[in-house]
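A short worksheet on the structure shown next.
Every protein chain of the complex appears in place save one, which is left out.
Let's look at subunit A:
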Amino acid sequence: MIELRDVAYAYPDTDHYVLDGVDLTVARGEVVGVIGASGVGKTTLAKIIAGFIPNVEGGTLDGSVAVDDVPISSLPLAEAVAQVGLVIQNPFNQISGAKFSVREEIVFGLENTGVPRDEMITRVTDVAALLRIDHLLDRSPYALSGGQMQLVAIASVIVMGTPVLVMDEPTSQLDPGGSRMVFDVISALTDAGTSVLIFEHKVELLREHADRIAVLAEGRIIHEGTPRAVLTDDRLESWSVGSTRYTRAARAARGAGIVHPDAALPVSLSDSTEYFTTQRTGR
């Protein structure tokens, strides 16, 4: 479980708080998606939850950040990373660069934390099957495409088995099929009790897989709720966040007077079909 209370943060040598008053809770086994415009502080927030800020990067952190009721900033980094797995945005930098095969790359973190070899074999086999990268295990990490590298990067964090996962745009390099698979894996992990906080622009996938969506804007969580409630909110555009293509089409139709103005906006294909079938005004 992740619990942030009134979190504010300013980078070193500046008085400007990039985050100011963030409140957010992710329960055990819950997926919460965070959306927000570029540069709004999503990566900073991810690093705070994972214990890197202020431990490594310094700066001024106010408020409280707790993982399973333990203040994460009070833990030494080695203990914090045992609680929170962090998938960073660029898979090229997620991989160690020191291993000569994908298999060795995935177990790098397990070697560092002293996991016995037999357990490593089990874990790498399981995670490779989960992410369908079994066929890549003997390849060099640098011989992979961007999408394959991203799957390996995700596998290398999932294999650590932390109770909390923070993922910063984990599908940025993936095609629609790969992105969907990653979200299926996230669902499987949450079924097993992992709490997942995911920073993502692909709102349609969040709509499908997140329990809740939070909007990060103006340095805080400005809006939060079920995917349907958030993604159909009229203020979304003003926060520079996109809604689903179904919602956008419905809004356009509503603006043109083709559908009834009071009907609830759709967020999915099935919603949309029903919406345009039942809510037409006849114009």
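By definition in this document, a contact is a pair of C-beta atoms (placed from the backbone, for glycine too) under 8 Å apart; a residue touches a chain by one contact, two chains touch by 3 or more; residues count from 1.
As a working rule, contacts and distances are computed from a predicted model.
I notice the complex is incomplete. Of the names "Ion-translocating oxidoreductase complex subunit G", "Energy-coupling factor transporter transmembrane component T", "YeeE/YedE family protein" or "Glucose/mannose transport system permease protein", which is the UniProt protein name for the chain that's not shown?
"Energy-coupling factor transporter transmembrane component T"
From the listed residues A:Leu45, A:Leu110 or A:Leu189, report the one that touches the chain absent from this view.
Of the candidates A:Leu45, A:Leu110 or A:Leu189, A:Leu110 is in touch with the missing chain.
Please pick, from A:Thr25, A:Asn90 or A:Ser240, the residue that touches the omitted chain in the full complex.
A:Asn90
Just the residue numbers, please: which parts of subunit A touch the chain that's not shown?
Given the touch definition above, subunit A has residues 47, 50, 52, 56, 77-78, 81-82, 85-86, 88, 90, 92-101, 103-104, 107-117, 120-121, 124, 140-143, 153, 156-157, 160 touching the missing chain.
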